[in-house]
Each structure stands twice: as C-alpha cells, then as structure tokens.
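In this view, the complex is presented without one of its protein chains, the others remaining in place.
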Amino acid sequence: MSNGYIRIGLTLKTEHLSLSMSIILTRRISQIFFFLLFLWFSIVTTLGEAWWQLRGWPVNWLLELDPLVGLGTLLATGTLYAGLLWGLLTILLTIVLGRFFCGWVCPFGALHQAVGWLANRKRNTSQKIKANRYRRGQTIKYIILIFLLGAAVGELIARLLRVATSQSTVDAIIAIVLLLCGIGAVWVNRKSWQQWISGLLAVIIGWVLLGLFTDGSRLLAASLQTGLLDPIPLFFRSVNLTLLPLVDGRTITLSQGTRIYPGTVAIGLIFWTAVLLNLIIPRFYCRFICPLGALFGILGKNALYRVGQKAEGCTACGACERYCEGACEPSSTIRTSECVLCMNCIDDCRHAVMGYHAYPSAAGETAAPDITKREFAAALVSGLAAVPLARMAGNTGENWNPAVIRPPGSLPEAQFLKRCIKCGQCMRVCPTNVIHPAGLQSGLEGIWTPVLNFRMGSSGCQRGCIACGNLCPTAAIRPISLAERLGKDTFTDQGPIRIGMAFVDRSRCLPWAMDRPCIVCQENCPVSPKAIFTREEYRPVRLEGTLHLSGMQDNRLLFDGPTLPAQRFATGDYYVTIDDSHPRLPVRIIDIGPNGISLADNPFVETARTGARITVLVRLQLPFVDPASCIGCGVCEHECPVKGHRAIRVTAENESREPRHRLVL
Amino acid sequence: MQTAFQKQPGHAETRISIIILAVLVVVAGWVYLRQYHTNPAVVALRPESQIFASSADITPAAVVDTTGSDLIPFSPPEHFGPDTLYEKINGRADLYLSSGYISLNAQRFTLQSAAGNWIEVFAYDMGTPENAFSVYSMQRRDAATSDRSLPDAYRTENALFMVHGQFYLELIGTNADDMLNEAMGTLARRFAESHAGASKAKAPGQDLFPTQDLDTTTRQLITANAFGYEMLDHIYTAQYLIDGTRLTVFVSDRQTPEAASALADNFSQTLITFGATAVDIKPPVANASVLQFFDTYEIIFSHGPYVAGVHEAVDLNHAKIMAKRLAEHLKQ
Partner (left out) sequence: MSNPSAPSPINRREFIGRCTRAGIYVAAAGSIGIGFHQADAPRPQMDAATSMLQLPDYSVPAMPGKICIAHGADRATTVRQAFEALGGMKALVRPGERVLIKVNAAFASPPTLGATSHPELVAAVVRLCLEAGADRVIVTDNPINDPASCFALTGIRAAAQKSGADVIIPRDTLFEPMTVDGGRLIRNWPVMVGPLDGVDRVIGMAPVKDHHRSGASMTLKNWYGLLGGRRNIFHQDVHTLIQELALMIRPTAVVLDGTQTMMKNGPTGGSLSDLNPTGTMIVSTDPVAADAAGAALLGRTIADLPFIGKAEQTGAGTADYRSLQFKEIQTG
C-alpha cells in the first residue's frame, strides 16, 4: 500500500525457488478468511440438510471464540458453558501475542478497516496521520467494559460478601486475623508495616460490615449486558436481523417466507452508524467503543511479543502512523494496549525501524490503558448499581409481563438475563419466524432478548422443533431434546414444555360473538388430545320477520316469510325446528331453492301443522381451551381468522420454566 | 537506506506467514469436517425422529396375527381412544362415540406376492356385543353381499364388514382385486379365531324375531332415538316380506314387565298427541294399541319384559298378522 498502488506482497524468485510473503498479505488473507467465514455462518443458519443450510456447520464458533462472552457468562453464572471454552484459547494467545484478534480475526473490525481505508483514499498523508492520532476518548471503551463487567459480577460479589458472615470457619479465621492485626499494630513500629496492617484491617472490617448489610437484600444482582456492544454478537445480530432477511429475492432465497423482525430499527441504526463513523475516523468503533478490544487491551498489555521500534534508525517521519489501525502512536511511546497488530507500521516504515519482537519498543511503551483509578471505580460502581435499579421494575418478580413469551427451553427469567448475549441466532434459525428481539417489554435488561409473537411468521412455535435451544451459544435457551419438548419417553411425567397458554377472547371470536361457525383454532391445535375443545350450541338466526310453514313435500318445507338466500343458509351449518312439533332436535338444511327448504330428512312430516313458525338456527361450535393440555404454541393465534387483534391469544401464563406462573395444579 | 518499495519480506516474516496460512487451512478443514456432525435440531426435522415408543408398551401387537400367511403388516399398529378417534375417522366418530366406543386398533396389511395394494383393518372395540352389532347394522352398506363362510359379515366390492362379539371390523382394500378380497377373508377369520369365545354367542337380538318371512340382512340395533323418538332406545328392528309388502317390526328388552308396559303406553300416548288416532278394531294381541298415524298403521304392545310392535305398516291386515306372530314368538 505504498506509493499509490497496491503491492501484492508475494514474490517468487524463480532462480532460487524461494518464496517471500509479506505479513500484510497474510493479515489481509486472514481478515478476509474470517470475514467470509462469518458471512458463511450467517447464511447457513437456516434449518435444513442441504450444504447451504445448517447441517452441522459450527455457526457459533466465532461467538465461542469471543472471550467476552465466556467471561461475562462466567462472572454472571459461575460456569463456563460448553463451547465457550474456545474463548480461553483466544485469551491464551492474546497473553502471548497481543491483540491479534482485533487485527486478524474480528470480522467487524475487518469491516471497519475496509470502510476506513475506502474513506481514507481521498485524503493526503498528513490528513491520514492526523486521523490516526491517539485520542483520550479511546479510554471510553475501557469504561464501557468495566461497566458491563460490573453489571455481570454483582452476584459473585454478593456471594463473596456472604462468606464473611455465613460460615463459622471463615468467621473464626477472620477473628484470628483481626487479633493478630491488633497485636501487630501495637507491637510493630515500622511505618510501612503499620500501613499494611491498617489496610488489611480496613478491608476485613469493610468486608464483614458489607456482608451483614447486604445479606438477603436486593442490593447486588447480576445481568449480562455485554451483548449490547460486544462486536461479534452485535455483528451477528445486525446481519441476521437487518440485512439477511432483505436479501431474499429472485436469484437468492435463503428462507421460505418473507421474514420480518419487529423492533430492529435500533439495531440497524447502531450498525450503520458504527460503519459510517469510519468515514470520520477509521476503525471508530474499535478505538472508542469496543469492549472486547478493551478486554484484549488489558489482557495483552504485557504480551510477550509486541510491535515497537528497534534501537536506532527512527527519524520521526511519522510514516508509520499513516495506516496505523489502532491509533497507538508507534512513532513515539507506543501504547501497547491500543495496538491491534495490523503490521501496517512495519510495512510503511521507510527506515526498517518498526518490528514485531519480544523486547519493548526502543522509544518506550505505555502498557496500561489510560484510565485513572477514579474512572475505573466510577465505571465499576455504576455497573454494580445499574442492575438492582433495573430490577426495581419487578420484571423478574411480581410485575412480570405476560406478553413476554420466551422460546421453549428458556431458563427462568433471572437466570435467562444472566446468559442471553442478544446475538439473534435463535431469531435467525427459527423456521417459523416467530422470535423477534424485544423492545422494552421485558425491561431494560431484556432489550433485544428473544420474545415470541405469533401473529407474524408462518405457523406459531412448531411443536416438533428444537432449533433455538440447539443454536444458543450460552444456553440461555437450553438445548432440549425432542422427547423433552414433547413430553415423551423419560419426560412423560413432566409433560410437554409449555411456553404459555391460549385464551379465547369471547368478545371477538366468530362463533362466540358473531354467530358465525368457525373452529379453525381447534382444527389447527397440534397436541393430541387437542387443547381446544368445542361445545355445541344452536342459536336462533335473526331474520327480518318470521317464517311460517305453508306446505311440505317429501323433504322440503315450503314457507312464507323473508327470503333465505341459499348462499348463506345452505352451507350445512343451518338447521330448522318447527314450533310445537316433534322432534325437538334441529334438522339440517341441505339446500334452499325456489321449491323451499330442503332438509336432510323430514321428521316433521307427521306432526307439523300449516302455519307453524319455523325457526332457523345456526349450529355453532364454541371453542374452549383446556389448560391442562395447552402448550402455548400459538398456532391457534396464528390461524385465527380475526386477523387484527386475534380472538384467541397466547400469553405467558402456565409457562413450564416459571413454576410461579403456573395456572393449574 | 532501504525504501519501502525495495523492501522484501524476510525469512522470518515468510515463515510466520506460511504458518499462519497453514493454521487458516486447518481451521477451514475443521469447519468443513464439523458440518458432518448434524446439529440435533436438524436431526429432529427428519420424520423418523418424531416417532416415539409409547411408555406403556414397547412393541404393540399387530392387530391380526398373520404369521404363516402371505400377508405381512405394512404399517405400525395404531391405537385410538375416545379422545383421539376423530383423528382417524373424522366426522364418523360421533356414531361410535355415542354407541359405547372403547378403542380402535388399525393397521395396514399387504400381500407379499402383490405389493402396491394393501388392506387396512379397523378393529373397533365397542365394549359389548350389542353395541358392536348396533354400529354394524346401522352402517350396513347398500351394495352388500353375504359371505356364507363368515357369519355376521357382508362384503362390498372392495371391503368386508364383520361383527364378532364386542368387535366391529372393517377391512378396506385399495381396490376390488380378487386376491385382496380373499386376503380380507383370511384376516377376518384369523381375527375371529384369536378373539374366540365371543364367536359361539348368538348374534345379539337374533332370537327376538320370528324367522318366518324375515329378511335376515335387515336386523338392526338402534341404540338411541329410534324412529325419531327420544324414549325409544335400544330397539331391535327387522324387516319382513309378507305377500310382497315390507313390514318393519321392532322389539326391545326392557328388563321388567312394568318398564315394558310403561314404554308401550308412553309411545302410544306420544303418537296420539302428535295426531295419531286409535283404530276401532279388536287388537290382534291383548292390550295392544292399534293406531293410525296419517296414512300408516302402528301396532304397539308389551309382553313380559318386551316391548314390540309393527312400525309404519301400509296394510293393516298384514300388520295384524305380523303382530300376532310376534306375540306368539315372544311368548316362547
């Protein structure tokens, strides 16, 4: 990338059969490789066995490599789930090599780098250098990281504080230590030791007091919000929900129906803002916002290998900063925690001074990020304080929102919010497109977590589908088996997983409120025996006037009175009785024509009198929901012909995951 | 001074680059190999994943034991209780459900020598022989032909219908093939053999009717609302052919003489309130009521625990003859 044109960076000397390859080329190949891998994983996340569908593609691998996901869930839940162990590999490599992930692997970073490069093409060298200077604002990403980790660590801290007050062995140890400290304070004379002892005393007393004060209170709670700004989940979410659904056209179709996702405007806005901010400053997101980059900065600040200057030769020309991606000031004291190992400085240095080596830069290094203790403390305390404040709304307690229907296999709400990274994989893979990102329905913590909406999509939450849980990288939605979903084999006692319950709105239902036959909900109910049953009712039809029998012939009744259009009354749902005649059971109308009403059979033939009043009845089957069988799958809501506000709607009562929401014993 | 333009990547750089590229190739290979381990969610889409062994029985027995014959089961046996019957037969379920239905076992069988066609066997357990006979007789198809080798059965072009004890059997073939029809007979016989005990019992209601002039194929048991009257439940009917005219005769066992005479009175009174008039003749049977209802005649009487009579007879004389025969038969 020098002198105005692109050098491939790969030369092959045929005389000597030697190959030399520029590290820049390798880095570009790596970035393109992972970017394409990311795109491929996004594309194949549709349920199916074709090579371009899910099959066994490890579509969550990039999320699992992301150590912020692993660290966040570890702090919030105390466990490192399954595949998230990959994040450990990234951490280990970062400790040794530095922020290689940012410069070589992260697909979001690659996108920013590309856009930034495009934006920079029209700038001259001094403008480019200016764009890449270090700005104090680059510490904001560390504040964001500490805040998010503070929000995740509340429960762990509560548990540690409880140790001081709950276990008698610990109490005994504390008492002994305090005693020793007391003796030491009196006995020892040296100032530094006294400072040590008083410091220790303060810590212990503070720990015990805080433990007593917070015992059983709601002052400390944990919530996983790293997914909001963590670049890998963010990129997956943006592509899955705002870009890929738009792709389906004539040439490429990734999913069967038109997929929609309510609530994604904000997601798209954030994505496009992040991308377009690169026009102002390259890698804007990486430098100022990315908490994952901040984590790598902290982990990699004392890496074994780092970019830096060799002992002599630097003329302070500044050429190294022309394409510096991390804005880490390689020309002067390099900020190791900002360096993303793009190697552009090494390539651009005209004096062969820059290198990647095991010793510190000759011009000096600032290893640690530039945040002050005060900023750190403020970020941590804010994170710790934010979650209990958010919980005050009661969304995980009494004030739970019945409109929040979570996917089958979801953990109870408080545990769910400690695991969901809002990556959108469940929304992407759901074959019926009923999962969409929440707005504020489940509180602030629940932004962009999955909720179900049965009005959209193709057919409610399919009964034999276990896709969402088997895609979730953090087990916020557990990976259930088909037997558990359906309540078969070893799960027969528990019964099928219920995500809610359907309620018939009798004021809107066609048979209940409008005398129109319909049992679409009952027909579509997929469980066996059906959770919707009907009770038969005959209701008199309102007519303009009364019908009187004027004659009879075989199975036909001749009548005086208002006309009965066959289109409406001969559908097989209408019946007649004749007053004061036997039988009392209504008889079905087969046809209505100029020759009268044709009946299925004519039991009135012996008993009916001319002039008797004919009552036309409509036979209605009124739907009722059986709470013991309903699993809340939403097919009934989806199929209900009352298409606006449905006449049968599912809400989250009786969901399996929350015993407190149980409706029936 | 080396300018960037002249700079060549050194050995170390090249070596590292090659190593990194090798790592990328390994990653690509691993990703490719991983896609062969199909995700459980995708496995669940396959039809075979959706079948579950019921917790009660691991391998349910076939509906008919076909060992040693040319017939083999073609699909797994299906079992339906009262709640799930309509899933198999839809609207027809009502008839069975109102007649004491207990369960349905259904299975398809095919001939090993003639694949492509099969017979589906529906074995309805109706609880009692009367219930089974009721649904058998009430659904009798029009184009029925009898089969001497199978008592209480009739055939249509591609089906065989049989009642055996408390079971009502329908065997429906995919077409009117002779081989299939013969196979149906085999299946029906085997079913009867394996459910022996009931075969020796007389067909329900058979001995209630005098045999002279009886059209045996018309014997029916109507469990409820016979002739459209609520009070008439559990009524056996049969048709007789006297001098070319058809007569419908009904008999019902009411358990006690009091119940029988009460029902006879009730029925007569109901008809009178609907407009029937008493015919002024000497009744052919003691205490019988002879009514004229529009243009047909009705004779109703009770004898012991039985209620019996002639329904909608066109000719009064024939009706009287029939009533007498009936009364004499019931006396025995």
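Note that the chains are named A and B in the order they appear, and that numbering of residues resets to 1 at the start of each chain.
As a working rule, contacts are C-beta pairs under 8 Å (C-beta built on N, C-alpha and C of every residue); 3 or more make two chains touch, one makes a residue touch a chain.
Just so it is clear, the model here is predicted, and its values are computed rather than measured.
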Candidate in contact with the missing chain, chosen from A:Q53, A:T214, A:S382 or A:Q415: A:Q415
Selected from A:L88, A:A119, A:L444 or A:A566 as touching the chain missing from the view: A:L88
Listed residues A:W52, A:W193, A:F213 or A:Y359, member touching the removed chain: A:Y359
Footprint left on chain A by the chain that the document does not show: 70, 74, 77-82, 85, 87-88, 91-92, 95-96, 216, 299, 302-304, 310-311, 346, 352, 355-360, 411-412, 415, 469, 475, 478-479, 494, 656-657, 659-660, 662-665
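Here is the rule we go by: only the chains that are shown with their structure count from here on.
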Chain A-chain B separation of Cα centroids, rounded to whole Å: 51
Residue ranges of chain B touching chain A (in the complex, touch as defined): 1-5, 7-11, 13-14, 16-18, 20-21, 24, 27-28, 31, 34-42, 44-45, 49-50, 52-53, 55, 83-84, 87, 225, 228-230, 270, 274-275, 293-294
Touching residues on chain A, where the partner in the complex is chain B: 2-3, 9, 11, 19-23, 25-26, 29-30, 33, 37, 47-49, 51, 53-58, 61, 347-352, 429, 464-467, 469-471, 479, 481-483, 486, 488-489, 492, 528-529, 581-585, 603, 605-607
